[in-house]
Structures are given as C-alpha cells and as structure tokens.
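The other protein chains are all here in position, but one chain of the complex has been omitted.
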Amino acid sequence: MLKVLRDLFRHNREFAAGSILVLIVLGIVVASFFSPYPPLDSYVVPPDIPPSWDHLLGTNSRGQDVFWQVAVAMRNSLLFGISVALISRVIALVIGLVSGYVGGMVDRVLMSINDTFVVIPLFPILTLFYFMMHDHMSWVVLAVAMASLGWPYDARLIRSIALSLRNREFTTQSIFSGMSTRQILMEEHLPYVLPIVFSTTLNNINWSIGLEVTLSVIGLTNIETPTIGTMIYWANQHTAMVAGIWWWVLAPVATVIMMFIGLFLLSVSMNEFIDPRTRLARMGA
Amino acid sequence: MSTLLSVDNLTKSFARGGIFGRTEFVAVDHVSFSLESATPEIFAIIGESGSGKTTLARMVLNTMSPSSGVIRFQGTDISRLRTGRDRLQFMRKVQPIFQNPSEAFNPLKRVDRYLFASAYHFAGCRSRDGREIAADEALKKVGLSLAEVKGRFPHELSGGQLQRTAIARALISSPALIVADEPVSMVDASLRMSIVNLFKTLRDELKVSIVYITHDLATAYYISDRVLILQKGKVVEMGSARQVLSEPHHPYTVRLRESILSLDDVERVHTSG
Partner (left out) sequence: MEEAALSVQNLRAYYVTGHFGMQREVRAVDDVSLSVRKNEIYGIAGESSCGKSTFIKTVAAAIRPPLRVLGGSIKYSFLDRDLYDLDERKLADIRWNHLSFIPQGSMNVLNPVRRIRESFQDFAFPHMGLGRSEFFDVVNRHLERLQLSPSILSAFPHELSGGMRQRVAIALATVCRPEFIIADEPTTALDVVVQKDVLALILETQREIGSSMIFVTHDLTVHANISNRLGIMYAGRLIEEGPTREIFHDPLHPYSRHLVASLPRIGDLTPKIALTGAPPNLAQPPSGCRFHPRCPLATDLCRQASPELTTLSSGRRVACYAVASAPATRPMTNDRMTNDKFKSF
C-alpha cells in the first residue's frame, strides 16, 4: 500500500496536488487539539481584530480567534463528512452486493426501495427533519439522517458490478467450493467493488460537508456545535461582511474549498488505480 | 442397477422481448437421458452455439431450475434440495469444470483458497494441515502438487495448470459426477491433450462419471463412451460415441460430421497449389 501511494505521488500530478491540499487541511484539524482557547467560549480575545501575528486569521465579533475556530470547525465538519460517508457506504455495500448477487425477488424489493430514495428530494426532507427534531438535533443525528439518504446511487453502482460478478465462472467455482453467500460477497466480490467505493467515499465526504454547510448557513442544524457551516452562520448573524470583518467569512470558506478540491483531485486520480486491469498489471499479469 | 443421474423430459424456456410481443424461446426441449452408477462413463453432449447445451449443464448442476421435467441424482429430485445442507451434500457429489480456466478463478485471489474451501466444506478437513494434505492429494491426481500452486495468483499459472487445478478442486469432495462445460475449448493446443487424457484417467481410475459438453466432435470421439447430439434444444441422436460419430443416422448429425474439417483434405486442397 505504501508503495502504491509513493508511486501515485510520483507519477500522478492530481494525486500529488490533492494530497498536499488534504494534508494542509488535516494539519489544521490536528492543530485544533492544541487550541489555546476552549472552542465554545466567547470573548476570550478582543473582538474584530484583523489578521495579525498575534491572531493569524484575526478575531471575530464574538471575541474568538478565527484560526482556532476554523481548526475546530473543520475538525467537526470533516468528522461529520467521514461519518456520513462511512455509514452510507456500509448501507450501499450491503444493499448493492446482496441485491446483485441474490437477484430475483430480493433484488426487485431492494431496488424499488433504492429508487424511492433516489427520487426523494433531499433538501425539503432535511428541513422537515430539522423542524421535527428541533432541540434534539445534534450532528450525530444529522449524520445518521444524511447517511440514510446518501446511499442509493452507490448501491445501484455496486449492484451493477455485483450483477456481472454473479455470472462470472469464479462465482460458481466459489459456490461449488462450499463457500457461503456471506463468504462469496465479503471475500470474492467485495475486493472488486472496494476501490470504486473508496473513490465515491471521497466524493460523498464532499457532498455531506457541502450539504451540512448549506443547512447550517440557514440555521437548520445545531448551531452550538462549531462547524464550517455554523461559523458562516454566526458570521452572517453578526453581518460580518457588511461590518468589514471579511476574514471571519473568508477563512472557513477558503478552508472548506481547499478540502473540496483536495478530495476531488484524490478521487479523480484514484480512477486510474481503481481499474482492475491496472491493478492486475501491477501484480505482474 | 442404480441410476446415477436421470434426466427426464427436461425443458427450459425463456421469455423473450419486453412488455409487448413477449415470445417464448425454448432452450432445452424435452431432453431425457440417464447415467448408471455401476459403469462410470464419459457422456458427451454435442451441440453448436445456441443448441442449449450450457443451459442443460446449468440445470444438471442445479444452478438453474427447469421449466418442466425432473432431474434425479442418485434417486433424489434435485429441485427438492432446499436447505443449505442438502445443497452442500449435492455439491459434494456433483462438481463443475468451467470453460475458461482464467475466468474460473478470481483474478484478485490466490488459487489455493478454492482448494482449501472445498477441503474444509466437503472433505471435513478442519485443521490447516488437513486441508493442505487434501489439496495436495487432489493436485497429485491431476499431475500437479500443492507446492506449485500454493500462494499463486491465477495469472501466474498457465491455462493448462489452472484447468488442472480446477479439476483437482472438483475432485477433493470425491464426486460421483463431473459436469464439464467446454473444458478444453479455451486451452491451448499443446496443453489440451493433457486435460482430455486426464478425463479418461478420472473415469478409469477414480470411477467418476463425466458429462462432457462440447462442440468439438473430434475430442468427443476420442474420449467419450456415449454421445448425445443436441440441435436447438432437442435430442436428435444418442448412442455409443463410435457408432454415432462414425455412422451417423440423423441428417443433422450427418451434416455436423461432414462439416468437420479433415486433415485428409490437405491433399485435395493443395494438389493445385
């Protein structure tokens, strides 16, 4: 695996650029653990100071240091994105693989559920969800809600691969070797879909962070938790742009864009590596 | 005398077309034949593409269910095998060999895992050593050894080696019947005979019956005891391989027989050239 990463870094410009961007963001995230100020406290520093040596990205109108706020917010947003992506990937994998392999009635039922989820309009549902949950809204609840809406496209994709794998001779070979359905799915078919899933996971992280930002900016999440979205929300509440506190908005936006571009480049550069032919060629086939 | 496999009036039809103008396509049409337990034989099913031979093989392997008709294996109707244990029991006795050896193993996985899985599920080898011994024994029967195969990926072995490994895997459970669908059509000429000869050895020494599905009359003549000629899903001729293929009666078999390119034509074609 390390060798793969090294080769990718050397020979693939998108991968190199993408990983540098992601590493910068990760650096900021790690730094958040060493924050000199408790992230939820306000008025710990003088408000509205422009970027300077003392406060790299300035301070905001609530008396918080913008750099350390961004660090914590990015950490939460990223954690949120990863959780959504992982949960929805598990759902997509289970549904896609089972549907494709078992086929028949199971497939038809699972796919009609799948298609129902595809056509559900996300934004109104999540808005409704917020009004239902209201005070109980935490990022964990939101993550689960978004994960259960974010899997269907991937499940379709995985199913189509599983469908073709089912008719391959090696699947019959596995059946006649006495392997159980679980074994065939986990050990024979999963390796074929994992690389693709890996690439869509990166995109899904982007998607969920983006959606979280959208919801937060209009205040439809728990605004107490600092995330990139809630940071922009608070900046808007204090009319930061009108007041000329541009760094309060620019810092989170720039960071999250860096993250977006980084993850996107990584997922693009993965494509070449994902191709099973490339993998086999590397194995020396 | 007990019957190993009896196929009785087997029919499989597929629906073709969409919502409008649905038509039935009969792939296998009232096919019957049977194999006896006491006399292991190589039973060739010969047909061109679209004759339904692969569909027939799938039904015998119980990976596809027939539209009508009954397949009995050692007296049991195989469509009644519902539980996982019954199916495992069936698979212990009936094993497949595939057409394309490089497709028959997952290219991302080591070849030996299939051998070990078979040993675990069918030969009751719970310990690692037991599995290795069982795999090695089976590989020796096909002229290989575990040392040559262990830890290898499919692309590291030749087509002939892979096909023999596949046969070895099928042998681990000591099956009574092997269903081989075009087992040599994708194997190179210089390796083909090793596989074909191996089938003979399996029949003679291990007393395994083999259903050999092929389009190639010459290898069928060379190894099989009986042949069944399939045309568009129907049996047109069945009988002893030598007889049917040297003196065919049915017009279709005659046409097949005449279409085989013979080496003796070398003289005829090249007298001018």
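Just so it is clear, A and B label the chains in written order, and each chain counts residues from 1 on its own.
To be clear about the criterion, a contact is a pair of C-beta atoms (placed from the backbone, for glycine too) under 8 Å apart; a residue touches a chain by one contact, two chains touch by 3 or more.
Here the structure is a predicted model, which is why all the values come from computation and not from measurement.
Note that of B:5, B:71 or B:191, the residue touching the chain absent from this view is B:191. Considering B:59, B:217 or B:230, the position touching the chain not shown turns out to be B:217 (whole complex). Even with one chain removed from view, chain B keeps its contact list with that chain: residues 48-49, 158-161, 188-197, 215, 217-219, 221-222, 245-246, 255-257, 259-263, 265-267, 269-270, 273.
We adopt the following convention: only the chains that are shown with their structure count from here on.
Considering their complex, residues 61, 63, 84, 88, 91, 95-96, 98-100, 103-109, 113-115, 117-118, 120-122, 153, 155-156, 166, 169-170 of chain B touch chain A.
The part of chain A that touches chain B in the complex is made up of residues 168-170, 172-180, 183, 187-188, 191-192, 276, 279-280, 283-285.
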